[in-house]
Structure formats: C-alpha cells, structure tokens
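Every protein chain except one is present and positioned as in the full complex.
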Amino acid sequence: MTAPHDTTTAKYWKSPAARAGLREEPPLPGVNRRGFLEAAGFATSLVALGGCQRAPTTIVPALTNDTDNVRPGRARSFATTCGGCAAGCGMLATVRDGRPLKMEGMPEHPLSRGGLCAVGQAQVMELYDQERLRGPLAAGKAATWSEVDARIAAALAKIPASGAVRVVTTSTSSPTLRRAIAAFLKRFPDGRHVEADSVSVSAILDAHAATHGARRLPRYRFDKANVIVSFGADFLGTWISPVEFAAAWKSGRALPHREVVHEHGAEAGGAADASNAHAPAKTGRTDAAMSHHVQFESRMTLTGSNADVRHRLHPGEMGLVLSHLLHRVARLAGESGSPTPLASPSISAAVLDALASRLWENRGKALVVCGANDVPTQTLVNHLSQLLDAYGNTLDVDRPSQQLRGDDRETEALAEELASGKVAALFVADIDLVHDFPGGEAIAKDLSRVPLVVSLATRMDDTSAASRFVCPDEHPLASWGDAEPIAGLFSLRQPMMQPLGNARSAIESFAAWSGSGGTVLSLVRATWKEVAFPRQAKETDFTRFWDRAVHDGFVEVDADIEKLAYRGFDPQYVAAAATGKGVAVVLHPQIAIPSSRHAHNPWLQELPDPITKITWDNCVTLSPRLARELGVADNDVVSLKIGDGVVLELPAFIQPGQHDDVAAIALGYGVRGTDRFARVGPQWLEGRSTVGVNGLVGVNAAPLLRFGGGVVQYVRDNVQIAKTGRRHTLATTQLHDHIEVPANVAPPGSKPRDIVQETTLDEYHQNPAAGAPHAHHAAEGELWPDDHPYNGHRWGMAIDLNACSGCSACLIACQAENNVPVVGRDEVARHREMHWIRIDRYYTGDDDDPAVVHQPMMCQHCANAPCETVCPVLATVHSSEGLNQQVYNRCVGTRYCANNCPYKVRRFNWFDYVHDDALANLALNPDVTVRMRGIMEKCSLCVKRIQEGKIEARRLGIPLADGAIRTACQQSCPTNAIVFGDVNDADSAIARAMSDARRYSVLEELNVRPSIGYLRKVRNATREEGDV
Amino acid sequence: MSSPHHEPSSALYPPEPPLIAGHKSLGDVTREICQPLEGRPTRLWWIGFIVAASALLLGVVSVTYQIATGIGVWGLNKTVGWGFDITNFVFWVGIGHAGTLISAVLFLFRQKWRTSVNRAAEAMTLFAVMCAGIFPLIHMGRPWLAYWFAPYPNLRGPLWINFKSPLVWDFFAISTYFLVSALFWYFGLIPDLATIRDRNRRGLRTKICRALSLGWNGSARTWHRYETVYLLLAGLATPLVFSVHTIVSMDFATSVIPGWHTTIFPPYFVAGAIFSGLAMVLTLMLVARKTMRLEHYITARHVDTMCKLMLSMGCVVGLAYGTEFFIAFYSGNPYEQFVFLNRAAGPFAPAYWTMVICNVVIPQVLWLKPVRSNFAAVFVVSIFVNIGMWFERFVIIVTSLHRDYLPSSWATYFPTIIEVATLIGSFGLFFTCFLLFCRFVPVIAMAEVKGVLHAPGHRSDVAQKGEAA
Amino acid sequence: MRQPYLTTALVVGLLFGGVLLAGSALRLRLPGNHQGYAPEQPIAFSHRLHADELQIHCQYCHSAAGESRHAGIPSGEACMRCHKFVTAPFGAMQTEAQAADAEKRKPRTIVSDELRKLYDAMGLDDNLEPSATQKPRPIPWVRVHNLPDFVYFDHRAHVNAGVTCQHCHGPVESMQTVEQFSTLSMGWCVNCHRDAAANGIQGKAVSPSLDCAACHY
Partner (left out) sequence: MSERTILASFADEHDALDVVRTLRAAGYRVRDVYSPHAIHGMDEALGLRPTRLTWVCFVCGAVGLFAALWLQNWANAIDWPINVGGKPWNSLPAEAPVAFEMLVLLAAFGSVLACLAVCRLYPGKRVAAAARVTDDRYAVAVDASPALPRGELRRLLSEKGAVEIVEQLSAVEEGR
C-alpha cells in the first residue's frame, strides 16, 4: 500500500509521536481529556447559541500548541480496525478537535474494501455512552485499579492447583489478547480459554474437523463464485463477516457500463448527452458476468431478499435437500455412495436437478454455504464443496477466517463445570453468558458459587451483575488493539482519543493479572514484533514496519497455518424430512442489533430492520398463512411455548416469504439496562414509552436456546403459539409493503407502479435498457431552457439497485454525518422517524412467497422541485449546482414542501429532540447544525462535504477531482451501490452512470427531473424462477 | 302617501309576502333592533356565552400547549403533513364566504331580502375568517416567525418571499379578504352606529358609538357618496370572494399530489365555500331569530330563499364530486384513479361517505316546500351540511396525502385530543365573537331595512314618481 | 375643518421622526445585530499593541485561519513563545535591567498584572517554572463574533481568496479591546459576495457563491 489515502478531509497521520494528546505520549504535563473536551466545546456552543440577546459565550482554546497535526476545526482520518463485531473490518475514524466523530470504511482494506456496516459506524454512540463503565467495580462499588488488581491477585493466589480457571471471551482474533490470555492461563494447571459466540457457527468448524481434520472456518470467496447456493446463511446481513461478503458478492455481480442502443442515433437526453462521446462502444449483446444466487431459507433474510432465486425451506429439511443436491452432484461427478433411500423433499426434483447441473457446470466457481448450526448438515456442505472443487477456489482454508472460532462443545462443558462447582475462577470478556446463552438463568445462579468471577464487560450486563469484580474493557476507539481476521492479515487498532474514563483494555488487564504488566501499546507492539514482523520480508526494520502498520491500519503477512487434506468422500446423508415437527422457532441475530452488546446503541435500536422495518423491538415473525391459521394479526402479543416449559410472550409480525411452519425471533433484545430508553423520545401528553411491558427494549429470546448435538441449537421444533389477547404496537417505518396497491382500491387493470424497475439477465443481454416500462421522458424539451443553465458543477447521484443489498449501513452513515436525532419508538410508530435516507423495501408477486426489492430513497434534488415552488418564505430553493437546499434559518415549518414531495423524503422536527446528554452530544458533527423544532430537514447530498471539498481544492489550488467528494452514504456502502459526483464532468463516474442504459428516474412521468438516478435491478434468473 | 304594506298593483308582479312582516314603522325598527343591545342579556345568551367561552378557553389552552411543545402534539406525520389544521382552515374560510356573498353579490343583484341577514352574515364572515386565519398561523412549526410571509425590506440581502408559492397567495388573499370584509362591514355599520349614538346621550356605549360613527348625520350628500362607495365595495368584494377560495384551492391544485392536482378545484371550492357559508348563515339565523325575537325580520321568505340557494350549491358540489371521479377514470392516470378509489373504499371511506351523504344526499330534501318551510327541518339540514363540508376538506387533504406515489411512505392519520380541542376552540372563538356581536352591534342593518320597509316589490317608488311627475 | 387631518399628519410625522432620532441617538439596532459588541476579556489583551505597534501578523496567532473553518484562538503555549521572555512592559523590564546592571545583580523577573493571569493559566510560578500547586488550564476567552444558528462561515475560503482580516473584523490593530466591527447580518455577507462577484477581490476574479447552502447547512 503505497498510495496515500485521499479522503475529503485529510491524510492519515503518520506516526503516533506526531499526534498530540493521546494517552501514551501526553505532550504537555497535565493535559487531560478535559482540555480536549473543552476545546471541542467551542464548536458546539455555536449551535447552542441563538436568540437576540447576547449571552456571553466563551471560546476555550486547547492548552497545547497548534501542532501541524491538530488544527481546531480540521478533521483528519486515522486507520484502525472496527471493534463492532468479530469480523474485523478496516475502518477510518474521522477525528476532529480530539474526538472521533465518524467511522468510515477503509477502501484499501482487503476484507471490507471500503464499506462499513451500520454497527461499525454506530460505535461512536457506544463510545460516548453515559452508561458505559468507566472504571473498575468491586462488589458493585467503584474501586481503583490497584485495589481491584490486588484483590483479584489475592483471590487467584488462593486457587488450588486443581481449580479450574476459565477465561470466556467471544471469538477474538486479536493476537495480542490471545497471547495475554494464554500467558495469564499458563500459571494455572487447569486453565482454559473458552471462546463462545452469542451467534455461533461452531458446526462449520466441527464439520471441517470431520472432513478435513481440523476445526477451521474457511474464508468464503463470494467474489470468485459464479453460482452461489446458500442454505439459510444470511451472509449479506449477519453471517460471519457481512461487509466482506457483501463487497465480494457484489463484485461477482457487477454489470459493465452499457448505453442505450439507439436506432436512429437519438440521444437519451439530459445528463447522458455530454458523456456519450467518452463512453465505451454502444454494444448490443455482451455477456456480463453475474453470479447466480440461489437461497434456501426458512425465514426472510436480507440475503434471501437479494437472491436471484429464493426457495422457502423448513429448517428441519435443510439436511434433506442438501442430501438430495449432494446426491445429484455426486452422480454427475461419478462418485458413488448414495445407498440411503431419501425422503422426498418439498423442493421439486426439477429444481434440484437444474441446480445440481448448474453447480456441476460451474465447479471450481461454485460456492455452497449453509447457516445451519448443525454438524451433519455442515458436513454435507463440505462434501458438496469438495465435489465442486470449491476448496482452494471459492473456499479458502489455507488463509482461513479466524473471525468466528467459538466451540459450542466447550461452552456446554463450561456450563456443566459451572453447575458442578468445579470452576474456581471465571473471567468473562465481551460476552454476556447469562443473557445470551442456553440456560442463562442457571448460569447466573452457578456464578454465585464460583469463588472469583471477573467481568470485563464495558457495561453492566447480566453477567457483570453476577460478577464480583467488573474490570471494564476500554472502548475499541479509545485503546490500542489488533485483530487477525484472516490468517496472515494483521489489522491494527489505535486509540482515537484520550480515554473518557478509567477503563482499561482487556489486554492490559490480563497482562496485569498474569503479573507481567505493561501498557497495551507495548503489548501490541511486542506481539507484532514477535508474531507479525517475522512473517514478512518486505520491511526489514520493525519501526518502519510498525509505522506503516499504524498508517495503513493493516499488514498482510504469511499465514502461519498448516494445510488441510480432505479425508475422502463419505457423506452421511440426512434422510429424514421435517414433517411432523410442528411449527419450528428459528432464533436469529438482527441486522441492526447483531448481539446484545449493541442493545444500548440508540442509533441501532432505531435502525429499521431491512426486511421487517421494525425498530426498537424484536418480535415473532409468522408467515401470512400461519398467522391466518392462528388468527393472529400484526402487533398481537402471542405466547410461545416449547415442551420443556419455556414460555415467551412477544408481539407477532406477519412476514411474507417466511416458511409456513416457522416462527422466527431475533436474539439480542431484552437487555439489562435498556430501560434507559423509556424516555428516549419526546415527552408529551400522548407520548408513549419506548420500552415494552417488561421495562426493556424487546424480549430476550435466548431462553429458547438449547445445547444439542454438540452445538447451540438455534432451531427448536414443536413450538406452541397462542394469542394472549394483548397488543403491543411494533414501530415500523413502512406500513404498506407491496409494490402493488391494495386490491380493494386498485383501479381495474392497474399494473404495479414502476418505481422499482427490474429485468432479467437474459433480457438485459438482449437489450441493456430492458425493464423500462416506457420510453424516456427526459428527452422532452424544457419549458424554460435558458433560465437555469447549470454551467459549473452539477451534483448528481446514481444508485445501482443491482448492487444495493438493503443492508442499511447508509442510514447510520447519514445519521452520524448529519446529526439526525433519535426519536424513540412512539414517534417511529407515528411515522415520524427522522432518517434522511431510507430504504424502501417492496414485495412483488405472491404474498406468501414474494420477491423483494430494496430501494434507497432520499431527497431526489429535483431540477423542477415541487417542494421549492410551494415554500412561501424561500426556505427551500435550488442552488446553482443543482442542489435542493433546505435553509433551516428561514424555515417557518408550514410542512407544505413535505406534502408536495412525491417521494416523501422530507423530515419535520415535530419536537425539540433530546440533546441534553452532554457526553452523547460529543458524537454530533460540529460541521452540520442540530435543527430545532418546527423546521423541515432532508438529505442535503452532504453539502457540508461538497463545500469542504470545494474549499479544500481551492485552497490547494487544484481542480476538484472526481471522487474527491464522497457523500456519507456512498462512503459507507459495502457494495458501492452509490455513485456521487459532478454530472457536468463528462469523465466522471457519475456521468457514466447517468448515461447507463439501466438508469432511470423514479416517477419520471412527473417531470420533476431528479438529480438522483437509479440503475435498474437485474436478476440472473428467468422470470418464472425469480418472480420478476 | 302609501302604506308600507303596499299591495302590488300590477299582475306583472305576483303577490309576494313582505320582506319585513308585522307592520313595522321606522321607529319600530329602530327600537326593536336596538333593544337587545340596551337591555340586560337573557339567560339563554348567558348560557350560550359561557359554553362558547369555555370552548374558547379549551382552544387557547391546547394551542398554548401546542406552541410550547411542538407540532408533534398533533397526529401528523412525515406523510400526512396537514390534517385538522388545514381542514379547519379551509372549513372556516368556506364559512366566511357566505357573509360577503350575501352582502356584496346579492347587493349587486339587487336582492332586497338580503337586508335582514347581511349584517349578521358579514359579522359571521369576519369571525369565520378570524378562526380560519388562526390555523395557518398555528400550523407553522415556528409561528413566531409568521411575519416572514410579508415582503418587507430586511437585512438579509434583502431576501424577499416566494411569490410563486400558493401559501403566499393565500396570505395575501386571506388578509385582504379579512380587511376588506371588515371595512365593508364597518362601512355599512356607520349609519346604525349613529342611530345608537342618537338614542342615548350618556354612557360608554354612546361615547364609543360617537367615535365610531365618525360624525354621521344622515345628510343626503353623504348618503349620495356613501351609496356609491358601498356599491363600489360590493363590486370589489364580489370578485374578492371568488378569488379567495380560488386561491385557497390553489394550495392544492398547484401541487403534484394526486387528488390535489386538479383544475376543477377553483370552482369546486368556491361552490363548496358558498354552500357551507349558507348553511352556517342558516344555522345562525334560525337560532338568532328564535332567541333574539327577530321573527318579523327574518321571515319564512328569507329562509326559503336561502334554502333554494343552498340546494343549488349542494347540487353544484355534488356535480363536482362526480366530475372528479369521472375525470380520474377518464384520465387513465393510475395514481389519480387510485386516489379516488382509495377515498371511496380505503381506510378513510367513512369520512368520504359522510361527506357525500351530508352534502349531496341530505340537501335534496330541500326540493320539498314543506321541508323548506319547516324551520326545525331546515336547521337539521344546515347542521348536516356543516358537518359534511368539514369532512369534504378532511377528505381532500388527508386521503390525498396519506397514500400518494410511493407505497413505502403510505401512512395513516389519527387526530390527537389536542387537535380535537383546537377544533372545539375555534368554534368557541366563533360563537363567543358572534354572541358578543349580538350584544353590542345591531344584528340587522337598520338603515338598510328602513330603506326596504316601504318597498315590498318597490312598486310604491315607481308609483310615487309617476304621481310626482 | 382641516385641522384634524393636519394634526394627525403632524403627530404621526413627529412620532416617526422621534423614533428615528431616538434610534440613532441611542444607537438602537435591530435585534440580533451586535455591532460594536466589545466584551471584557479575561486578560486585557491589546491587539493594538501586538498587531500595530509590534506588527505581529494576524495569522501568527490565529494560525488556522488559512487552513481551517475556524481562525483559532491561540493556545496559551503560543503566547508563551514570546512571553517566556517578555514578562512585563518593555519600559519596566528595561528599568529593572538597568537597575540590576547598576546593582550588579541578575535582573529579577518582573511580571505585569495581565501577564500574571497568563502564567497562572499556564500553571507557572513567579519564576516561570511549572508550579507544583497550579495545574495548567485554558483561558476562557469571551467570544466576540457570533453568527446566528444554522450558519457556517469558513475562514479558509475567505483568507485564501484574498479577503483581508480587516475587511470583516475592522481595524483590529487599532483596537485596545476587540469589538465587533461588522453587522454580521446576512445582507452584509450577501452584498459582499455580490460585490466580489462583480469586482473581484483585490483585482483577482473570484466566484463567491450566492447559494444558500454556501453557508446554511
């Protein structure tokens, strides 16, 4: 990596010494975080002050000198590694005035390739969280580190030689942390590091142990696959490493730029005109490479919603269908070995035949993934992958994933050990055993019998509450750390600010308890020197190696891992069908709240689930038919009962596309402490609380989990569902799901609205403009062609619906960038969410088994904007660069503009939204205002970034380069679905996108001439298969 | 010298009941109309006043709460940005139309029967426009900045206003309408104020009347100019009446929202406004007639004529409903078709059918003479029309907004108690003002009634002139 | 009978004139216009002394003006670049130096009252050594130039376009206490932008934007 990072704001810093104010090298004695916060304070006072009277405000300059690196008001980006989940994506943190503000993806990072998911971006909210523990606790009381360390040491000293010492963490790929834990455990004869994942893929590793001889999680290469078959794996949403997979998945489906083929050479008009000369040849048929994605799943996942072909499948039948598929492929491969008569599956033989031959034809380029945490099923997948020559091609086991390595057997064993009282000391880091694991309540009881329980949780979770000592880990944004998500990919984490309290990195804590001590920086450096540095030959000097790592954020070195050998084709087919098992309940992670760790994040809680569009709650989703049979409607509270007596009461939500014998519940809700959100929204006469009857946000579904077959079972059969008669309103951001209007009010002969346009790959090959419902209107003349010429820049955006997976990372990017307030459940239920960008999710076709499309929707910046005409006070007008500007100062709040917006993208400040948490306010972007009540707001196309880009280019005396300005949503998008730029710049990516044959405007017939173009979705399936 | 109750002498003029019944002399008119102002208020008045003032108080409290807390206390949302607020606005503007219509338009058409009702109708106009004017003000997110609607020189560049916005047109139309209506009303009131002034020699009332009557002495030269200017005002007010609701309708007609974007709106709104205004005038007149003992001034003939007018307007409104549906069907525009089907069968269907039944079906009973002459029945019909016209505006505003182009953004709307209280409060304001008006201002234009006392059919004038010649 | 009209006209005219006169006499301004605001600062820093007499360039202290949205208030450390040595007015220091010369001793450190405040803030004792008791703390300067809500001003864009500091801030180099020179009203901004678009800045053609979003976002 040699090219300097070029972002809109700044270069990364080169060495830690050059940067002032961090914990390691305080530049001036006595500079503490207060100095920085006060320095930062002057930016917020700008926002807070107003009115006509002049109350004196103060400007408090930083105490330290203005070094070359810190300029008040200038933001700079630093490379680091995301700590949001175990995936370890590369991240750029934008830091201004000593505080990290905005998390963005790192384009050069080999895993995430520039994207960053919603969770990763929302970390700032967790950093600036009032309730994050900021100092050690002993027996619930604040203590000092030396005191706590001494007491822990004393307790450890009392452990007999036979005493079991267990360190439980979530999967961690951090070499330093693993070393620190190992060093700590070395002292104890029976010391073990247990990795436990709240959502486990243990079965995949176990299956590889069976077929390849080692517990190993392959790295899935979706970018190398021509055919992707997923059995319930939500790899675009929550499975293992969604950002990495989404980027790779998209790169296997990217369509080349093609323009409309005109018979008479007529132009498509508008923005297309200028760029035609520079465009590649206008071609007829091209064989655009696009992978074929088939999804078998029981519930509607984000991945399923993006599949070319989707089949509903009972979770209990997955093994059977896989067996059939494997059997067919084996026959094609000439492998014998299908002696077992198999039950016939619900998927038709023709479908399986076609799929098998498609897979076989694409062997070496086929990828079969399975989300089931079931060893026999995963073993079948491994055999199938072997037959399809996937290992070494679409599956990488030589540089495997280390992102998830949890072993459910060990977790189960730990639970048993706890129950038997064998454990003498337990250290729990980054995982909530009590809340997230089977038998959590029993674990809570057992914990009280363990002589020493130390929790390293960052907040008071159920496990911490049952621990004697809480030694909070520092937030990933405020401490050093590292990760090795893929064997040989060392990713560094560096602090972005001075710690806000007295928390201590887990690395440092374990080092302290093992007696070796050391600061986290010295420990990380030591690890890198001893582990990473020797595995590469590029740099010979460790300091240079280290500096490069700090600058780049990651280093690629040799993987130090043994090769695997396939043990031979010997499948144990799953013969049984799923019949007779009644309704199964499927427990799954939610995209917004992938684990209970993030339940305290208001941004994520208010992030609508990409499929259900529900915020602030989990629920039990039922298929329309099952709901009909049970007589359940949306928002009815139902009770779920499984034979062994667990009863759960949750509101129901009808989810089209779900299997009829499945009820699905999201994990990670009902978390201790979420009662804090009871009053998160505006408080008024009819305002309702954000929390449910249990006083928490959502209900914890983990009590339904069980150990079985050596794994945690996320599917439970024979669940009894009954109505309770109570209702609980689920706050959804979308009321009408279908692209067609309701049948009772549909005009006779009406067709679905062509808001989202799509076509099939075959049709696209015939005609790149296939799927357009009518001829382009844009070419028709303007009424006043000379009045508004747009001679300078003209900003535009194109959104590739074929790339957009609906993951909603852009929502959080926008929220962080533009200070979008959190409004709470009641306000969302009243359809008053404030997100500037939303993702419209439409169902098409059959209600029970629909196809799904996702469409990001934000202000379209129409050239003939209906909103502008109606504003009486000129509060929304058009800029000379084609932006629809919203001027908060001038807005009097008639809401006429919002009414007249055909896209309904304007958001009104119904109340003064809460901004009284001074700490949380540190996450506010000082370069964008915080709007008061009574003001309309909406997407500004990140005009702050546009201004910044223009001013910087002018300052440096260079022309504004294409791509120098990136909007927040564009930056974050894992699939690069969003292109932004100057349409008047004929060489720009946006001009090319705007002239693409797939490009269309939503509601083109209104002739409002949006500046946002959409690129038509293409499904690699026939119309029959894909429900197009 | 002819009697005031002159029988028409020619067959050309079929016998008509007199405009003013009860053989009144000029002095009777003065006395009977001034009496309610000079005596103590009746118990009925007090009851009405207390009820109205309580409603007003409720409204004041709810509006204060709303302004202090935010528009969020209404049930609006990102999709339905206007609900009760603009519904009430259009409703009250509509009510405010009959007054000026009766005063000005009927004056131009020389409809002498207007004299008994024009004063009250004009007052009603003023109060209704006041009620209407409050809603655009409080519906703003930042009502304290409402003065930004006016184009005044400022230190912002200067930054003017958007003269292309229908809301600016509205601002000009409503304020002009209010000012001109107030002027028209006051101008017509001057001679009557002089009458009150001259009846008493003492008291605060006399002092106020002396100041406000501007030294009116009934001189023929003044009357001569006064009549001309009154005619001019009527001539100006007539197109003004039509312009106001035309402009109000443009708030919707110039938008892009299906169900709003339609050229039928100006005439449709004007007809609807007159319809609702007449209904409210009828409601009030029937009440005032009973409670203020004005049976001789507001006669069956007045009510009958008003009923006929109302019936015809109801038919126009019904025609508009039908035309809208037909054009939606005929246009082939799926969005437009959907909006109308959604009105009739969607979530707000009850509101739609309430509107149709109240505005189109029920007024048809007015074809029957017995109904028109049964004041109780007419009263009930007028109440239904008032309800129906409120729902018409609700239907237009809310059903069009709640489901427009992108199904993803479809939403519902349900009013909060604050909105309901504000609506009640606006009625409170209206009736409080009206009751105060009944107490302090002659409810019937004495000078005008005196002018027609001698002229049932006005044959006497002609006859006299002929004799004199 | 003309008197009433005459009287009315006269009264109205007098009232109007009175308001105008009173307005200008009392320097009444429209709400929000803080022209002339000159708050007392925690340290009586004199721009006249530093910028005029000593000819220190504005951006020596306000060093971020060319690179950042904010011009930046200098940190205490920036002051210390000079005031490590200059601890009191020149005259006083000279007198002490002469006295010390005369008495053949090392000159004592003379600290003026205002600079004492700076050293206090920096946590320095009488000999300008880090104090054991006093921790450094930033100096809470009072903001003079304050824009209304929802407005951004970028120093960088203006400084690099060639707008002089004095253009907006007025003759700061002549001010003992800094006061707000311009109205900072929107019209003031807009008219300057219009003027610059037509006439350029110091003969250089520039393209100042009149778009709302140039400042409002």
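Points worth noting:
Labels for the chains are A, B and C, by order of writing; each one numbers its residues from 1.
As a working rule, a contact is a pair of C-beta atoms (placed from the backbone, for glycine too) under 8 Å apart; a residue touches a chain by one contact, two chains touch by 3 or more.
Everything quoted here is computed from the prediction, not taken from an experiment.
Note on the undisplayed chain: of the listed residues B:Gly203, B:Gly218 or B:Gly332, the one touching it is B:Gly218. Note that of B:Leu44, B:Leu108, B:Leu179 or B:Ile417, the residue touching the chain absent from this view is B:Leu179. Listed residues B:Gly59, B:Gly83 or B:Pro191: the one in touch with the omitted chain is B:Pro191. The residue touching the chain not shown here, chosen from A:Ala865, A:Val905 or A:Ala964, is A:Ala865.
Summary of contacts with the chain left out: across B:Ala328, B:Leu341 or B:Ala447, the touching residue is B:Ala447.
In the full complex, chain B touches the omitted chain through residues 1-2, 25-27, 29-30, 151, 157-164, 166, 168-169, 172-173, 176, 179-180, 183-184, 187, 190-191, 194-195, 197-199, 210-212, 214-229, 232-233, 236-237, 239-240, 243, 247, 250, 446-448, 450-451, 454, 460-461, 464-465, 468. Touching the omitted chain from chain A are residues 784, 787-788, 862-869, 871, 874, 877-880, 1009.
As a convention for this text, only the chains that are shown with their structure count from here on.
Contact tally for A-B versus A-C: the pair with more C-beta pairs in contact is A-B. Distance from the chain A centre to the chain B centre is 58 Å, each centre being the mean of its Cα atoms.
The geometric centre of chain A is 47 Å away from that of chain C, both derived from CA atoms.
Contacts with at least two other chains are made by residues 877, 890 of chain A.
Interface residues of chain A, counted against chain B in their complex, comprise 682, 684-686, 734-739, 741-742, 744-747, 750-751, 753, 755, 827, 830-833, 838, 840-842, 855, 857, 866, 869-874, 877, 890-896, 898-900, 902-904, 906-912, 933-936, 1002-1003, 1006, 1008. By the touch criterion stated above, chain C contacts chain A in their complex at residues 31-32, 34, 37, 39, 63-64, 66-70, 72-78, 123, 130, 135-143, 146-152, 154, 156-157, 160-161, 207, 209-214, 216-217. Chain A meets chain C in the complex at residues 28-31, 35, 38-39, 42-43, 45-47, 49-50, 52, 54, 56-66, 71-74, 792, 877, 879-881, 883, 885, 887-890, 927-929, 931-932, 940, 943-944, 946-947, 951-952, 954-955.
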